[in-house]
Every structure is written in C-alpha cells, then in structure tokens.
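Missing here: one protein chain of the complex. Every other protein chain is in place.
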Amino acid sequence: MNFLYANTYYIAAFGLIFIGLYIVMAKRNLVKVIIGLSFVDSGINLLLISIGYIKGGTAPIFSRPDISPLKMVDPVPQALVLTAIVIGVAVLALALSLVVRLYQEYGTLDIRKIRGLKW
Amino acid sequence: MVNPVLLIAVPLGLAFAIPIFGLISKRLEKYIPVVGMLFNLVLSIYLIPKALAHPIVVSIGGWSPPFCINLFVGPVGVFFSAIIALVGLLVSIYALDYIKEGDTGKYHMLFLLLLAGAQGVVLTGDIFNLFVFYEILCISSYALVGFLRDRDGLEAAIKYLVQGSIGTGLVLTGIAFIYGLYGTLNMADIARHINSIKPAANFITLALIITGLGVEAAIFPMNAWLPDAHSSAPSSISAILSGIAIEVGVYAMARVIFTIFGATDILGFIALIGIITLLIGEMSALKQNNIKRMLAYSSTGQIGLIVFAFAIATSYGIEGGLFQILNHSLSKALLFLAAGYMIYRTGSMEISSLEGMGKKMPFTSLGFTIGAFSLVGLPPFAGFASKFLIVKAALIKGGGLYTCLIVLALFGTVIEGAYFFRVVQVLYFKGKGGTLARQEAPFAALLPFLVLVLLIVFIGVYPGPVEHVLNSAASEFIHRIAYIQGVLR
Partner (left out) sequence: MRKIIALILLAMLLWGISKPISNIPFGMNKINVAKHYITKDISETGAANVVTSVVVLYRGFDTLGEVTILFIAAIGLASILYLPKKRVPDNPPVEDSSLILRTGCRFLFPLILLFGTYIFVHGHLTPGGGFQGGAIIASGFALMSLSCKERILSTVRLGVVESLAGLTFVTVGLIGLATGGYFLLNFLPKGTLNMLFSAGIIPVIYVAIGFKVGSELAGIIGNLMERTQ
C-alpha cells in the first residue's frame, strides 16, 4: 500500500502508456487507434514530468526575492515536455487529415477492410 | 572557418521562405530546394578535410558543452552530410519536371524540411536534439508518402504513421529513463558516466531506444510498413526514403550503441537480426511482379546487410558498413529515379509491361542496369568494393557465428542477382510488341542519371579516397574515449 502511495505518478503514467498501446494493437476502428496514440503521448509526458520532481520543491520562477534556488524542481523535463506535447499535436493533426481522406475514398473506417495493398 | 550550423539553418530558413517566394512567382518555388542543397553540398565538401584533421565541436548559443546543445562534426557526420546533400540535390533536379499535380509548392517545402531534418540527425551531439530532428524527418516522410492522395498512398501513409509514432514513443520513453538515471542529455556526458548505473537498467533502456529507432531503420520485426510506403509514394520520394531516411535510422542506432552505451555484448544478437532481415527481404523480392515493391523489399535486404556489417564492430566491418551505405544510396536512388520515368511512360508498375524499354528509353534503361549491377556487387562498380570489405571483415573476425552468417549473406546476394537479372532480361532481350514510340526522359531527369552513373563507376575503379575518409569514420565509432575527450575537454 505504501508502494502505491509513494509512486502514484509513475503508476498513472505507465497505466496510460499501456492502455494506449493496447488500444493501438487490439482495436479495429481507425479513429480508436488514433485516440490510442494520443493516450501513449499523454502517458509519456506525465512520466517525463514526474521524473523531474523534487520533494518539497516549488515552481522554478524567481517571482519573489526570497526564493532559494535550491528548493526548486527540475526545469529541464518541463522544457522537454513542452516540445513533446507540440510533437504529439502535430502527429495527431496529420493522422486525422489522413483519416478524413481515407473515409472519403473507402467509405469505412474498419482497418480490416482498408487493405488494398497485398503481399 | 564557416560554422557548420549553416548546414541545418540554411535549408530550414529557405523552407520557411518558400511561400513568400511563391507570392512573387509560382514558378520560382521549385528551384529553391536545388539552391539549398547546392549550398549544403559545397559546404560539406569544404568541411571534409577540416573534420578529418580534427573533429569540430560547435556549441549553439555560446555556452560550454554539457550545459548546451552541441554539434559534433567528425568524419562520420561530414560523410553522411555529403551523401544527404548529393542525393538531395540530384533528386530535386529530377523533381523539377516530375512533380506536376497536387499542391506542388508544399511538396518542395516538405522535401527541403526532410533533408534539413536528416542533416540535423547526423550532426548533433545531444540525444533529445537527435529525437527532435528524427521526428522532423519522420513527419515529413509521412506527409510525402500520402502526397498523391490515391487509395494506396493514403493507406500506406496511415500505416507508416501509426507504426512510426509507436516507435518514437518508445524512443522518448528511453530518453526519459536516461534523464532520470544520469541527469544529463549530452551524449558525451552520458557516455562518461555509463558505468555508474546497474547493467540491467542500462540494458532495458538501450533495448527500448533500439526498438524505437529500428522502426525507421526497418530491421526485422518492424519493417511491415516499408514495402507499402516505398511503393506507393511518388518515385522521387521513394528514392529519398530508400536512399537517405533508412540509412539515417541505421546511423542513429549505431551512434546510440557504439558511442553512448558502448555495448559490445549484444552485437552477436544484432548480427543475427541483420541476416534474418537480409534473407526475408531478398526472398520476398523474388516473388514480386510490381517493380517498385521489388525495389522496396531489396532495400530491406540491403539494410540487413548493413546492420550485419556494423555488428562485426572491427575497423574493417564498420568501414564496410559505411561503404555499403554509400553504394546503396547512390544505386537505389538511380534505380527508383529510372523506374519512375519508365512507369510514367507505360502507365503500369508491372515488370512484364517494361518489355523492350531498352530500345525505347535507352539512357534510362542503361541507368537502371548499372544501378542493378552495382547493388548486386559486380566488379567494376562501387558495390564490389563494399561487399568485398564486408566479407573480408567477417572472415577475419572468425568464430562460428560470423562465418555461418556470411555464408547466408552470400546466398542472399545470389538471390538478389537472380531477380535483378530477370528485370534486365525483360528490359533488353524481350519485347516485340509495344506501341510506344522511342522517346527519352526529359533533360532534368537525364542529368541525375549521368552524375550517378559516373560516380558509381568512379568509386568502383578508385575506391582510395573514399576508403581514407571511411577509415577515420570507423575509428570514430570504435574509440569512444576520443569522442568524449573531444567534446568535454
């Protein structure tokens, strides 16, 4: 029980990543697969941020003159996550445009029916 | 001394400026990639002697190395940069006449950004920066594969996108673990502290990153996207994907394995995966009737051979792998560009419809034939020197595993010879029929063919200068300590 309480963020992050991977591998509707990709991105971003936490730390902004620099959380994972969120949004936009055109061409979103290219 | 950052910054700036040039005149847009890649080629050839003498470390922003992003321009970086610039220049000249429909301005922007991303991957010295430029390369290629908007292209693009995204997700998870374990993202800094963490943790992180990068490099369990994507894309994009994108994926894997982790004990397993990829690629290519799918499976096979050569890990082995990368880039680009115009003239991708092309498009068919012979490894061409080096390296390394694997690799070469000779036979020795008149491809396509053929023959006859550069490149991968000391004085 103590283990669950101490590592809540890690468990949540890996839970999101595994749910996302399961959706991508097991579901048949193309929009559900894209939503699964979005789950994987969210999970990875949560993992990155929670690696940067320091117990008792505060936000890394010098807003008051008496904040000690040694009590701040790590700013580098926050910068990495900014980049990773934008990359996730970009891939999602491109994927949805492909899904819109595929629906116009094939009339269905079932990945077992979108199989023009054989061996 | 010109700053190597311009190799990445100038193509990015020109790509952002293309819509503004498009406001002035729509016809200017297709010449901008040619200008950008010509600048890159001149700069990277100028940097070759300087990088061979002493690797150049450039810091971005003026701070000193582990606290900033740095570029490491050594022999490996400048070699790859020159190949990317050369193949990019030739394909952009080819595309002046080949791309006519669809939103052509956006094609040229995406093309230039793909090449800028590739330049960024090979020159950087920071692992998160490698991930960002690797994503630039991947996302441009997803958009370009679906550029023609036909049923095949869209299906191939969505499959490529889903698999590629899962791959880059795994790479990002590996990078998160690296930051948690080491506290830094600079490649030399991680390499310096590599032994301070338990080997089990290192091993899983390395496995995640190699699996993620292996999706783009198209090694065995993760190459399901490649035949669809390379055969449904426009031919100039197939040439760039086969000639540049998958080799840059292999470079990224080699950089992570050799320089950052220094993991020499998993190399036997990697050699095995390489040979399995080679055999699957070659045997699948034999059964194909669609010429672009056949060339795509052949790319898979060649990547397997390159990965096997890197896994030998001696100086000859890595040199052979790098030489095979050069040979594959030039030959596969030539093959796809030639096939592009032949398909355009006959309107079909079946091999049987190419009957008699030897008489109707003589220069194009000659280009295709020389590319095929060089890829198989016949003597006066570049492929012979590279395959000879790989065989020599495997035999010198000895041991039961490598000798068995090199025999299987030679068997794969025989199969490769079989399917390429079948196509050459159809081109020249068959075909009474055919209602097409004799009409050659336009000049904008013949110029790249001529340059590639001359280069393949020249490198095959005088491999000396190339081997001198590759010798220094191989020692950069093998001697990690020199890399670390070069960056963090």
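Here the chain labels run A and B in written order, and each chain numbers its own residues starting at 1.
Everything that follows uses one rule, which is that a contact is a pair of C-beta atoms (placed from the backbone, for glycine too) under 8 Å apart; a residue touches a chain by one contact, two chains touch by 3 or more.
Note that the structure is a prediction, hence the values are computed from the model and not measured.
Participant: Which of these, B:80, B:94, B:133 or B:160, touches the one chain of the complex that we don't see?
Facilitator: B:133
Participant: With respect to the chain omitted from the figure, which of B:56, B:113 or B:441 is a touching residue?
Facilitator: B:113
Participant: For the chain left off this view, which of A:35, A:76 or A:109 is in contact with it?
Facilitator: Missing-chain contact among the listed residues: A:76.
Participant: May I ask you to list the residues on chain A that touch the chain which is not drawn?
Facilitator: Residues of chain A in contact with the hidden chain: 6-7, 9-10, 14, 18, 21-22, 25-26, 50-55, 59-63, 69-70, 72-76, 78-79, 82-83, 86-87, 89-91, 93-94, 97-98, 100-101, 104.
Participant: Which residues does chain B use to touch the chain missing from this display?
Facilitator: The missing chain touches chain B at positions 3, 5-6, 9, 12-13, 16-20, 23, 58-63, 66-69, 102-103, 106-107, 109-110, 113, 116-117, 120, 128-129, 132-133, 135-136, 139-140, 142-143, 146-147, 149, 154, 177, 180-186, 189, 197-198, 200-201, 203-205, 207-208.
One rule holds for everything that comes next: only the chains that are shown with their structure count from here on.
Participant: Averaging over Cα atoms per chain, report the distance between chain A and chain B in Å.
Facilitator: Whole-Å distance between the two chain centres: 29.
Participant: Using the touch rule from the top, collect the residues of chain A that touch chain B in their complex.
Facilitator: Residues 17, 21, 24, 30, 33, 37, 40-41, 44, 47-48, 51, 76-77, 80, 83-84, 87, 90-91, 94-95, 98-99, 101-102, 105-106, 114-117, 119 of chain A touch chain B in their complex.
Participant: Considering only the defined contacts, which chain B positions touch chain A in the complex?
Facilitator: 128, 132, 135, 139, 142-143, 146, 149, 151-152, 154-158, 161-162, 165-166, 169, 172-173, 175-176, 179-180, 185, 227-228, 231-232, 284, 287
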